[in-house]
Structure formats: C-alpha cells, structure tokens
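Missing here is one protein chain; the remaining ones are kept as they sit in the complex.
Then we have subunit A:
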Amino acid sequence: MGADLDRDPPPCRNRPISVFAYIARRLFQAALVVVVISIITFIISYVMPQWFGEDLAATYAGKAANPATFAAIGHALGFDKPLVVQYWDYFSGIFTGRTFVNGSVSLDCPAPCLGYSYITNELVWPKLIADFPVTLSLAVGAAVLWLFFGVLGGVVAALNKGKLADRSIIVVALAGISMPVNFTALVVALLVQYQFHFIDQIQYVPITQDPWNWALNIFWPCLTLAFISAAAYTRITRSTMLDTLNEDYVRTARAKGLPERVVVGKHAMRAIYTPIITMFGLDFGYLLGGAVVTEKIFGFHGIGFDAVDAIFRADIPVVMGVTLMASFFIVLANLIVDLLYGVLDPRVRLA
C-alpha cells in the first residue's frame, strides 16, 4: 500500500514554458489587427471619396473657395501624393509625428499624430485626449454599476429560482435589454432634470475640479448605460450560476461542511467569473470608443460626441482618429480577456 503501488501515469504538467513568448505573439497579433483596421479606415475615409470624384480638399476649403485654394489645401494635406505614400505619412505620423506645410506656414504635429482637422483647426490627438476623460468616466461608472447590479441580480435570481425575486429580476432585466438607449437616456434626463429636479442641468464636471459633482452628474448617464448592459449580465450570471450550483464540486463544498455563503460566494462564484469577464472585456472596450447616443443626449463632450460631430461635418481626420482609438480599445480589451483566461482557469493555461 502506498506510493510504491501507485501505477498511475505520470502527471501531465503543461506549465507555461514561455508565457512571454505567448504574450509577445498575442501582442503582435493585436498590433496587426490595429494596422489592418487603420488601412481599412484610411481607405474608407480618404480613398473612397476620391473614387467617387469627391475632392476632399474642397470639403475642407468650404464652398466659397477657389480652385487655387483647393490645390493649396490638397497639397498641404498631401492629397496630391500617391495613396500608399499618403497612408505611410499617416501611419508613420502616429509614431514619429509629422509636419503639415501650407505655403510658408508649417504646423508641427507631434508624436501620436492622428492628423489635423481643417474644419475646427485643431490637431486630432490632443482633442481626443482632452475629451477622453469624459468617455472614461462614463465607461468606468457604467461598468461598476452594471457589474454590481447585473451580477448581484443574477446571483439573487439564481438562488431564488422560480420565486418572486427571480421573476421580478427577470422582468426588470428584460425591460432593460428591450429598451433602446436613446429612449432610456431621454427618460432619465426628463425625470432627473424636470420631474424630480435632482440636478438642473446634467453636465460633465471634471473629477479634478469637483469630485463630488463629477460623481453626481456622471451617475445618471452611467445609470442609463448600465441599465441596458446589466440585463445581459443578470441573465448570463443567473444561467451560469444555476448550472454551477448543480456541479459536483459545489456539492463537495457543502459536504465539507462549509457555510452556504462560502459555498455560493466562493466555490460557485469562482466558476462564473470566466463568462462574465469575457463579456465585460468586450463591452468595456466598446464603451471606451465612446457612448455615442448617451454622450450626445446628455451633452457630454466625450469621444462619442466628437465622432457624431465629426461625421456631420465630414471632418475625416477626426472620424478616422475616433475609429482608430475605438478599435484600439476593443483589440486591447480582447487581448486582456484572453490573457486573463489563463490566470482565471488553470486548465487553459497555454492550451
């Protein structure tokens, strides 16, 4: 009896031999995706209008300008160069910066250069960076709310399956998932500002300036965003939790004599992290690219707001900058989720 009798096969130990190689490979893939997106965006923004005979310089110069102005602007923006060179100028500008020369005037666009908007006469990158805190605040606030309420709702529903609490939560979740954000946002704005007068005018207050009012104002648009997303989290938490509660290892946890709060709060909860994090990564990355409708309705000048404005003004460099930024965050979020799988689930480590 004992070790000498144990004829079990040797344990398979697939310890991560080269975690760094794996991460490097994934980083490279992610970078490649962003490059491809930048090419596609470039083609849609700069090349396709030219195919349809639209002179981009004319869009920038305004209707009153004469052909000489078009040519000057076109030259300053490099539209007279071959497309490949134009793209290379744009792409390399992101890393090395570039200089726009318009006759005697030259404009320096430092390192992460996403171009120059002739319509607002601003560099794109500083504008996006200035507006990013708004979008970040919204995304973080909404994420905290929807994670908390969504997961809590799902767990409570699962533990009370078939009872009143479960049914009520399902109905609320269904309402959240069914209502479009433009409706919810307007209802929230109406109730908060005109019905109950919590706040006269919801507006963005920088956190550095007044943290309390930042939170007070940001709460309502965050609630709007969270209400819609929380529903999906409630549903996935509820169904995963119900499956998990029937797992043998949850029975084992009970058999150890663990109190029910540890059985559910530790052993069962541990299994639902993976699907939630998968969804969360994508949703959060998506939100960092700007919550277009919510920002517009509440008048928050974030990335989404910029995007809408830029589209209406045909402000191509801004549209492209926003698109690149949004895709960057989505790719980044995907990458982080994939790497987190390995941390969360020991079975998928470097599968």
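Odds and ends about this structure:
Following the convention adopted for this analysis, contacts are C-beta pairs under 8 Å (C-beta built on N, C-alpha and C of every residue); 3 or more make two chains touch, one makes a residue touch a chain; residues count from 1.
Definition applied: contacts and distances are computed from a predicted model.
When the listed names "ABC transporter ATP-binding protein", "Sodium:proton antiporter", "Aldehyde oxidase" or "Ubiquinone biosynthesis protein UbiV" are checked against UniProt, the chain not shown comes out as "ABC transporter ATP-binding protein". Within the whole complex, the absent chain has one touching residue among A:G53, A:P82 or A:G257, and that is A:G257.
Contact between subunit A and the absent chain runs through residues 1-3, 5-9, 11-13, 162, 247-249, 251-259, 267, 270-271, 344-347.
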